[in-house]
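Missing here is one protein chain; the remaining ones are kept as they sit in the complex.
Moving on, here comes subunit A:
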Amino acid sequence: MFAAMPTPVNDPSHGFCRDCLTFQRGAGLRCSACGSPRLARHPELYSLHIAHIDCDAFYAAVEKRDNPELKDKPVIIGGGKRGVVSTACYIARIHGVRSAMPMFKALEACPEAVVIKPDMEKYVRVGREVRAMMQALTPLVEPLSIDEAFLDLSGTERLHGRPPALVLARFSQAVEKEIGITVSAGLAYCKFLAKIASDFRKPRGFSIIGQAEAVGFLAEQPVTMIWGVGKAFAATLEQDGIRMISQLQHMERGELMRRYGTMGDRLYRLARGQDDRRVVPDHDAKSVSAETTFDTDLASAADLVPVLRALSEKVSARLKKAGIAGRTVVLKLKTHDFKLRTRNRQLTDPTRLADRIFQTGLQLLEKETDGTKYRLLGIGVSDLSDAQRADPPDLVDLQARKRAMAEGAIDALRDKFGKKAVETGYTFGKGRNAHPPEDMER
(Lines give C-alpha, C1' and ligand atoms only; values in the text may rest on other atoms or scores of the structure.)
Protein backbone atom coordinates (compact mmCIF):
# COMPACT_ATOMS: atom_id res chain seq x y z
CA MET A 1 0.00 0.00 0.00
CA PHE A 2 2.81 2.36 0.86
CA ALA A 3 4.93 1.65 -2.15
CA ALA A 4 2.39 3.20 -4.45
CA MET A 5 2.22 6.41 -2.51
CA PRO A 6 3.41 9.69 -3.93
CA THR A 7 6.27 11.38 -2.07
CA PRO A 8 4.64 13.35 0.68
CA VAL A 9 5.17 17.09 0.62
CA ASN A 10 4.96 19.64 3.36
CA ASP A 11 1.70 21.35 2.81
CA PRO A 12 -0.51 22.63 5.59
CA SER A 13 -3.50 20.90 4.12
CA HIS A 14 -1.69 17.60 3.62
CA GLY A 15 -1.42 14.99 6.30
CA PHE A 16 -2.28 11.42 7.07
CA CYS A 17 -4.70 9.41 9.15
CA ARG A 18 -3.09 7.91 12.23
CA ASP A 19 -5.46 4.96 12.14
CA CYS A 20 -5.38 3.80 8.53
CA LEU A 21 -2.28 5.82 7.53
CA THR A 22 -4.04 7.09 4.40
CA PHE A 23 -2.83 10.39 3.01
CA GLN A 24 -5.22 13.29 3.43
CA ARG A 25 -5.61 16.24 1.15
CA GLY A 26 -7.92 19.07 1.92
CA ALA A 27 -9.04 20.28 5.31
CA GLY A 28 -11.60 17.64 6.34
CA LEU A 29 -11.88 16.86 10.04
CA ARG A 30 -12.11 13.14 9.47
CA CYS A 31 -10.18 10.65 7.42
CA SER A 32 -11.40 10.42 3.87
CA ALA A 33 -10.91 6.65 3.93
CA CYS A 34 -11.88 5.37 7.37
CA GLY A 35 -13.61 8.33 8.95
CA SER A 36 -11.28 8.50 11.95
CA PRO A 37 -10.80 11.92 13.50
CA ARG A 38 -7.19 11.15 14.42
CA LEU A 39 -5.47 13.05 11.67
CA ALA A 40 -1.88 14.26 11.69
CA ARG A 41 -1.45 17.55 9.92
CA HIS A 42 1.34 20.01 10.17
CA PRO A 43 3.20 22.35 7.81
CA GLU A 44 6.50 20.74 8.77
CA LEU A 45 5.10 17.22 9.12
CA TYR A 46 7.63 15.64 6.80
CA SER A 47 10.76 17.55 7.74
CA LEU A 48 10.98 16.81 11.48
CA HIS A 49 13.00 13.87 12.73
CA ILE A 50 13.59 14.00 16.50
CA ALA A 51 10.98 11.99 18.34
CA HIS A 52 10.16 11.34 21.96
CA ILE A 53 8.08 8.28 22.74
CA ASP A 54 6.47 7.75 26.11
CA CYS A 55 4.29 4.81 27.12
CA ASP A 56 0.90 5.82 28.55
CA ALA A 57 0.45 4.95 32.26
CA PHE A 58 2.94 2.21 31.59
CA TYR A 59 2.75 -0.05 34.66
CA ALA A 60 -1.06 0.24 34.80
CA ALA A 61 -1.34 -0.41 31.07
CA VAL A 62 0.69 -3.60 31.37
CA GLU A 63 -1.50 -4.82 34.23
CA LYS A 64 -4.67 -4.03 32.29
CA ARG A 65 -3.34 -5.86 29.29
CA ASP A 66 -2.70 -8.95 31.39
CA ASN A 67 -6.04 -8.83 33.18
CA PRO A 68 -8.87 -7.64 30.93
CA GLU A 69 -11.20 -7.46 33.94
CA LEU A 70 -9.35 -4.34 35.00
CA LYS A 71 -9.98 -2.61 31.71
CA ASP A 72 -12.70 -0.25 32.90
CA LYS A 73 -11.63 0.01 36.52
CA PRO A 74 -9.38 2.61 38.12
CA VAL A 75 -6.01 0.93 38.67
CA ILE A 76 -3.19 2.17 40.86
CA ILE A 77 0.25 0.61 40.85
CA GLY A 78 2.10 1.18 44.10
CA GLY A 79 3.47 -0.48 47.18
CA GLY A 80 1.72 -1.29 50.41
CA LYS A 81 -0.44 0.84 52.62
CA ARG A 82 2.36 3.25 53.22
CA GLY A 83 3.91 3.44 49.81
CA VAL A 84 3.33 5.96 47.11
CA VAL A 85 1.60 5.76 43.76
CA SER A 86 4.02 4.65 41.07
CA THR A 87 1.49 4.85 38.27
CA ALA A 88 -2.21 5.53 38.07
CA CYS A 89 -4.26 4.56 35.03
CA TYR A 90 -6.19 7.25 33.22
CA ILE A 91 -9.46 6.31 34.91
CA ALA A 92 -7.84 6.76 38.34
CA ARG A 93 -6.36 10.05 37.16
CA ILE A 94 -9.86 11.36 36.47
CA HIS A 95 -10.46 10.97 40.22
CA GLY A 96 -7.40 13.05 40.96
CA VAL A 97 -4.89 10.29 41.62
CA ARG A 98 -1.36 11.30 40.60
CA SER A 99 1.94 9.47 40.63
CA ALA A 100 4.16 10.01 43.69
CA MET A 101 1.01 10.66 45.73
CA PRO A 102 0.97 8.85 49.09
CA MET A 103 -1.22 5.77 48.77
CA PHE A 104 -3.64 6.75 51.54
CA LYS A 105 -4.37 10.02 49.78
CA ALA A 106 -4.85 8.26 46.49
CA LEU A 107 -7.34 5.90 48.10
CA GLU A 108 -9.17 8.84 49.66
CA ALA A 109 -9.55 10.33 46.22
CA CYS A 110 -10.50 7.07 44.57
CA PRO A 111 -11.65 4.46 47.12
CA GLU A 112 -12.81 1.99 44.47
CA ALA A 113 -9.38 1.83 42.86
CA VAL A 114 -7.72 -1.54 42.39
CA VAL A 115 -4.25 -1.33 43.94
CA ILE A 116 -1.62 -3.61 42.44
CA LYS A 117 1.87 -4.15 43.76
CA PRO A 118 4.41 -3.38 41.09
CA ASP A 119 5.94 -6.32 39.28
CA MET A 120 9.12 -4.62 38.15
CA GLU A 121 10.48 -7.62 36.37
CA LYS A 122 7.44 -7.79 34.16
CA TYR A 123 7.57 -4.06 33.39
CA VAL A 124 11.24 -4.27 32.58
CA ARG A 125 10.49 -7.13 30.23
CA VAL A 126 7.73 -5.26 28.44
CA GLY A 127 9.84 -2.08 28.42
CA ARG A 128 12.59 -4.02 26.67
CA GLU A 129 10.16 -5.27 24.04
CA VAL A 130 9.10 -1.70 23.31
CA ARG A 131 12.71 -0.60 23.18
CA ALA A 132 13.59 -3.39 20.77
CA MET A 133 10.86 -2.14 18.46
CA MET A 134 12.31 1.37 18.68
CA GLN A 135 15.75 0.05 17.87
CA ALA A 136 14.35 -1.51 14.76
CA LEU A 137 13.55 2.01 13.56
CA THR A 138 16.91 3.65 14.26
CA PRO A 139 20.10 2.85 16.13
CA LEU A 140 19.87 6.28 17.75
CA VAL A 141 17.58 5.43 20.64
CA GLU A 142 18.30 7.18 23.91
CA PRO A 143 16.27 5.66 26.75
CA LEU A 144 15.31 8.06 29.53
CA SER A 145 13.68 5.41 31.65
CA ILE A 146 12.09 2.02 31.31
CA ASP A 147 9.17 3.41 29.30
CA GLU A 148 10.36 6.45 27.40
CA ALA A 149 13.08 7.31 24.93
CA PHE A 150 14.30 9.81 22.38
CA LEU A 151 14.71 8.65 18.80
CA ASP A 152 16.67 10.38 16.10
CA LEU A 153 15.07 9.32 12.82
CA SER A 154 17.08 11.52 10.53
CA GLY A 155 18.42 9.69 7.51
CA THR A 156 16.03 6.76 7.90
CA GLU A 157 13.57 7.88 5.25
CA ARG A 158 15.01 5.73 2.51
CA LEU A 159 15.38 2.75 4.75
CA HIS A 160 11.74 2.85 5.83
CA GLY A 161 10.41 4.23 2.58
CA ARG A 162 8.54 6.93 4.45
CA PRO A 163 9.29 10.02 6.48
CA PRO A 164 9.71 9.94 10.28
CA ALA A 165 6.17 11.16 10.95
CA LEU A 166 4.67 8.13 9.26
CA VAL A 167 7.23 5.78 10.73
CA LEU A 168 6.24 7.03 14.14
CA ALA A 169 2.51 6.68 13.53
CA ARG A 170 3.03 3.15 12.32
CA PHE A 171 5.23 2.40 15.29
CA SER A 172 2.48 3.54 17.70
CA GLN A 173 0.01 1.24 15.95
CA ALA A 174 2.42 -1.64 16.02
CA VAL A 175 3.03 -1.28 19.76
CA GLU A 176 -0.70 -1.32 20.40
CA LYS A 177 -1.19 -4.36 18.23
CA GLU A 178 1.85 -6.42 19.16
CA ILE A 179 2.45 -5.48 22.79
CA GLY A 180 -0.98 -4.35 23.83
CA ILE A 181 -0.20 -1.01 25.42
CA THR A 182 -0.45 2.53 24.05
CA VAL A 183 2.20 5.16 23.57
CA SER A 184 2.30 8.89 22.94
CA ALA A 185 4.74 10.37 20.52
CA GLY A 186 6.12 13.86 20.06
CA LEU A 187 7.88 14.96 16.91
CA ALA A 188 10.00 18.08 16.63
CA TYR A 189 13.37 19.28 15.43
CA CYS A 190 15.03 19.01 18.87
CA LYS A 191 14.84 16.89 22.02
CA PHE A 192 13.46 19.62 24.24
CA LEU A 193 10.38 20.21 22.09
CA ALA A 194 9.91 16.55 21.20
CA LYS A 195 9.57 15.73 24.88
CA ILE A 196 7.11 18.55 25.45
CA ALA A 197 5.14 17.42 22.41
CA SER A 198 4.81 13.80 23.53
CA ASP A 199 3.34 15.00 26.79
CA PHE A 200 0.83 17.17 25.03
CA ARG A 201 -2.08 14.94 24.12
CA LYS A 202 -1.65 11.84 26.19
CA PRO A 203 -2.76 9.08 25.95
CA ARG A 204 -2.34 7.80 22.39
CA GLY A 205 -1.09 11.23 21.52
CA PHE A 206 0.81 12.38 18.47
CA SER A 207 1.93 15.99 18.62
CA ILE A 208 4.16 17.98 16.40
CA ILE A 209 6.04 21.15 17.13
CA GLY A 210 7.72 22.69 14.14
CA GLN A 211 10.49 25.19 13.80
CA ALA A 212 8.20 28.02 12.67
CA GLU A 213 5.83 27.83 15.62
CA ALA A 214 8.37 26.98 18.35
CA VAL A 215 8.96 30.47 19.68
CA GLY A 216 5.29 31.39 19.65
CA PHE A 217 4.34 28.12 21.29
CA LEU A 218 6.95 28.42 24.01
CA ALA A 219 5.98 32.02 24.75
CA GLU A 220 2.69 30.81 26.19
CA GLN A 221 4.25 28.14 28.41
CA PRO A 222 5.35 28.52 32.04
CA VAL A 223 9.08 28.43 32.80
CA THR A 224 8.64 25.08 34.56
CA MET A 225 8.27 23.57 31.08
CA ILE A 226 12.00 24.12 30.58
CA TRP A 227 14.13 21.09 31.21
CA GLY A 228 16.18 21.78 34.35
CA VAL A 229 13.78 24.20 35.96
CA GLY A 230 12.55 22.42 39.06
CA LYS A 231 10.64 23.67 42.04
CA ALA A 232 13.55 25.50 43.62
CA PHE A 233 14.75 27.22 40.50
CA ALA A 234 11.19 28.13 39.49
CA ALA A 235 10.87 29.84 42.89
CA THR A 236 14.05 31.83 42.23
CA LEU A 237 12.72 32.91 38.85
CA GLU A 238 9.37 33.75 40.39
CA GLN A 239 11.14 36.03 42.86
CA ASP A 240 12.66 37.83 39.92
CA GLY A 241 9.19 38.14 38.44
CA ILE A 242 9.72 35.55 35.71
CA ARG A 243 6.90 33.08 35.28
CA MET A 244 6.37 32.64 31.57
CA ILE A 245 8.85 31.64 28.89
CA SER A 246 7.84 34.72 26.89
CA GLN A 247 9.57 36.86 29.51
CA LEU A 248 12.80 34.95 28.97
CA GLN A 249 12.47 35.48 25.25
CA HIS A 250 12.78 39.20 25.80
CA MET A 251 15.91 39.01 27.91
CA GLU A 252 19.52 39.20 26.78
CA ARG A 253 21.79 36.20 27.05
CA GLY A 254 24.34 38.22 29.06
CA GLU A 255 21.71 39.36 31.51
CA LEU A 256 20.46 35.79 32.06
CA MET A 257 23.97 34.41 32.48
CA ARG A 258 24.87 37.13 34.96
CA ARG A 259 21.85 36.25 37.04
CA TYR A 260 21.76 32.49 36.76
CA GLY A 261 25.20 31.39 35.53
CA THR A 262 25.32 28.53 33.05
CA MET A 263 21.64 27.87 33.73
CA GLY A 264 21.00 31.35 32.35
CA ASP A 265 22.52 30.32 29.06
CA ARG A 266 20.28 27.27 28.97
CA LEU A 267 17.21 29.41 29.71
CA TYR A 268 18.18 31.75 26.92
CA ARG A 269 18.54 29.00 24.35
CA LEU A 270 15.67 26.74 25.33
CA ALA A 271 13.25 29.67 25.61
CA ARG A 272 13.99 30.31 21.95
CA GLY A 273 13.57 26.67 21.04
CA GLN A 274 17.30 26.21 20.51
CA ASP A 275 18.49 22.82 21.69
CA ASP A 276 21.41 21.14 20.01
CA ARG A 277 21.72 18.15 22.35
CA ARG A 278 22.11 15.05 20.27
CA VAL A 279 20.34 11.77 20.78
CA VAL A 280 22.99 9.61 22.40
CA PRO A 281 22.24 5.89 22.28
CA ASP A 282 23.90 4.47 25.36
CA HIS A 283 23.73 6.52 28.44
CA ASP A 284 25.71 4.36 30.81
CA ALA A 285 24.12 3.86 34.16
CA LYS A 286 25.79 5.95 36.84
CA SER A 287 24.66 3.89 39.78
CA VAL A 288 22.79 0.76 40.69
CA SER A 289 20.54 0.87 43.71
CA ALA A 290 17.45 -0.50 45.38
CA GLU A 291 15.23 1.07 47.97
CA THR A 292 11.99 0.45 49.78
CA THR A 293 9.40 2.43 51.68
CA PHE A 294 8.25 0.70 54.88
CA ASP A 295 4.65 0.02 55.88
CA THR A 296 5.37 1.66 59.22
CA ASP A 297 8.33 3.81 60.21
CA LEU A 298 11.30 1.83 61.48
CA ALA A 299 14.01 3.02 63.85
CA SER A 300 15.85 0.05 65.34
CA ALA A 301 18.83 -1.71 63.87
CA ALA A 302 17.00 -5.02 64.38
CA ASP A 303 14.32 -3.85 61.94
CA LEU A 304 16.53 -2.00 59.48
CA VAL A 305 19.41 -4.45 59.10
CA PRO A 306 17.39 -7.27 57.48
CA VAL A 307 16.04 -4.77 54.93
CA LEU A 308 19.55 -3.55 54.24
CA ARG A 309 20.70 -7.11 53.69
CA ALA A 310 17.84 -7.92 51.31
CA LEU A 311 18.41 -4.73 49.31
CA SER A 312 22.18 -5.32 49.18
CA GLU A 313 21.54 -8.74 47.72
CA LYS A 314 19.26 -7.23 45.14
CA VAL A 315 21.83 -4.62 44.12
CA SER A 316 24.51 -7.29 43.98
CA ALA A 317 22.35 -9.52 41.79
CA ARG A 318 21.86 -6.68 39.33
CA LEU A 319 25.56 -5.86 39.24
CA LYS A 320 26.41 -9.48 38.59
CA LYS A 321 23.80 -9.74 35.85
CA ALA A 322 25.10 -6.62 34.13
CA GLY A 323 28.75 -7.61 34.56
CA ILE A 324 29.61 -4.40 36.37
CA ALA A 325 30.81 -3.34 39.81
CA GLY A 326 30.78 -0.17 41.88
CA ARG A 327 33.39 1.49 44.02
CA THR A 328 31.28 3.82 46.17
CA VAL A 329 28.57 2.47 48.44
CA VAL A 330 25.68 4.86 49.00
CA LEU A 331 23.17 4.54 51.82
CA LYS A 332 19.92 6.45 51.51
CA LEU A 333 17.48 7.07 54.32
CA LYS A 334 14.34 9.11 54.47
CA THR A 335 13.21 10.15 57.92
CA HIS A 336 9.59 10.04 59.09
CA ASP A 337 9.36 13.76 58.34
CA PHE A 338 10.62 13.26 54.77
CA LYS A 339 14.17 14.49 55.27
CA LEU A 340 16.64 12.74 53.05
CA ARG A 341 19.93 11.45 54.41
CA THR A 342 22.51 9.99 52.07
CA ARG A 343 25.82 8.66 53.28
CA ASN A 344 28.54 7.19 51.13
CA ARG A 345 31.82 5.45 51.49
CA GLN A 346 34.46 4.74 48.89
CA LEU A 347 36.11 1.34 48.74
CA THR A 348 39.63 0.73 47.50
CA ASP A 349 38.31 -1.54 44.78
CA PRO A 350 35.04 -1.88 42.94
CA THR A 351 32.79 -4.57 44.33
CA ARG A 352 29.77 -6.52 43.25
CA LEU A 353 29.49 -8.75 46.26
CA ALA A 354 26.33 -8.53 48.34
CA ASP A 355 28.35 -9.08 51.48
CA ARG A 356 30.74 -6.21 50.79
CA ILE A 357 27.92 -3.83 49.91
CA PHE A 358 25.99 -4.92 52.98
CA GLN A 359 28.91 -4.68 55.40
CA THR A 360 29.84 -1.22 54.14
CA GLY A 361 26.22 -0.10 54.25
CA LEU A 362 25.92 -1.53 57.75
CA GLN A 363 28.74 0.66 59.01
CA LEU A 364 27.09 3.70 57.51
CA LEU A 365 23.72 2.67 58.92
CA GLU A 366 25.10 2.18 62.43
CA LYS A 367 25.85 5.88 62.68
CA GLU A 368 22.30 6.75 61.65
CA THR A 369 20.41 4.41 63.96
CA ASP A 370 20.14 7.05 66.65
CA GLY A 371 16.46 6.60 67.39
CA THR A 372 15.34 8.49 64.30
CA LYS A 373 12.38 6.88 62.64
CA TYR A 374 12.81 6.14 58.97
CA ARG A 375 10.21 5.60 56.29
CA LEU A 376 12.59 4.63 53.52
CA LEU A 377 15.87 2.78 53.22
CA GLY A 378 17.96 2.39 50.11
CA ILE A 379 21.41 1.08 49.26
CA GLY A 380 23.37 1.29 46.06
CA VAL A 381 26.76 1.60 44.45
CA SER A 382 28.09 4.27 42.13
CA ASP A 383 31.44 4.94 40.46
CA LEU A 384 30.76 1.97 38.20
CA SER A 385 33.31 0.00 36.23
CA ASP A 386 33.44 -3.35 34.54
CA ALA A 387 33.61 -6.40 36.74
CA GLN A 388 37.10 -7.38 35.65
CA ARG A 389 38.85 -5.67 38.52
CA ALA A 390 36.13 -6.10 41.10
CA ASP A 391 36.92 -7.75 44.41
CA PRO A 392 40.57 -8.63 43.84
CA PRO A 393 42.24 -11.16 46.11
CA ASP A 394 43.37 -9.61 49.35
CA LEU A 395 46.65 -10.07 51.18
CA VAL A 396 45.26 -9.56 54.64
CA ASP A 397 41.66 -10.66 54.55
CA LEU A 398 42.18 -14.33 53.90
CA GLN A 399 38.49 -15.02 54.43
CA ALA A 400 37.54 -12.69 51.57
CA ARG A 401 38.04 -15.31 48.92
CA LYS A 402 36.03 -17.88 50.86
CA ARG A 403 33.19 -15.45 51.36
CA ALA A 404 33.19 -14.59 47.67
CA MET A 405 33.10 -18.27 46.78
CA ALA A 406 30.27 -18.88 49.24
CA GLU A 407 28.35 -16.06 47.65
CA GLY A 408 28.94 -17.55 44.21
CA ALA A 409 27.54 -20.85 45.46
CA ILE A 410 24.47 -19.12 46.90
CA ASP A 411 23.92 -17.34 43.59
CA ALA A 412 24.07 -20.63 41.72
CA LEU A 413 21.52 -22.22 44.07
CA ARG A 414 19.18 -19.26 43.75
CA ASP A 415 19.43 -19.42 39.99
CA LYS A 416 18.35 -22.99 40.07
CA PHE A 417 15.82 -23.10 42.91
CA GLY A 418 14.55 -19.54 43.24
CA LYS A 419 15.40 -16.48 45.23
CA LYS A 420 14.50 -17.85 48.62
CA ALA A 421 16.33 -21.14 48.18
CA VAL A 422 19.17 -19.83 50.32
CA GLU A 423 18.88 -16.99 52.79
CA THR A 424 21.24 -15.55 55.33
CA GLY A 425 20.23 -15.32 58.95
CA TYR A 426 19.81 -11.60 58.45
CA THR A 427 16.69 -12.03 56.37
CA PHE A 428 15.48 -15.57 57.15
CA GLY A 429 12.01 -15.51 58.70
CA LYS A 430 12.05 -11.75 58.99
CA GLY A 431 8.80 -11.38 57.05
CA ARG A 432 7.68 -8.59 54.86
CA ASN A 433 10.25 -5.99 55.76
CA ALA A 434 13.09 -8.21 54.73
CA HIS A 435 11.35 -9.03 51.48
CA PRO A 436 10.23 -5.61 50.43
CA PRO A 437 7.89 -5.14 47.52
CA GLU A 438 9.69 -3.80 44.54
CA ASP A 439 8.20 -0.36 44.57
CA MET A 440 9.82 2.86 43.52
CA GLU A 441 13.04 1.41 42.30
CA ARG A 442 15.40 3.13 40.04
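A few points about this structure:
Going forward, a contact is a pair of C-beta atoms (placed from the backbone, for glycine too) under 8 Å apart; a residue touches a chain by one contact, two chains touch by 3 or more; residues count from 1.
As a working rule, contacts and distances are computed from a predicted model.
Between the names "NADH dehydrogenase subunit M", "Acyl dehydratase", "ATP phosphoribosyltransferase" or "Beta sliding clamp", the one given in UniProt for the chain missing from this structure view is "Beta sliding clamp".
The chain not shown here is touched by just one of A:Cys31, A:Ala290, A:Leu308 or A:Leu347, and that residue is A:Leu347. Listed residues A:Thr296, A:Thr342 or A:Gln388: the one in touch with the omitted chain is A:Gln388. Subunit A meets the missing chain through residues 345-349, 359-360, 363, 388-389, 392-398.
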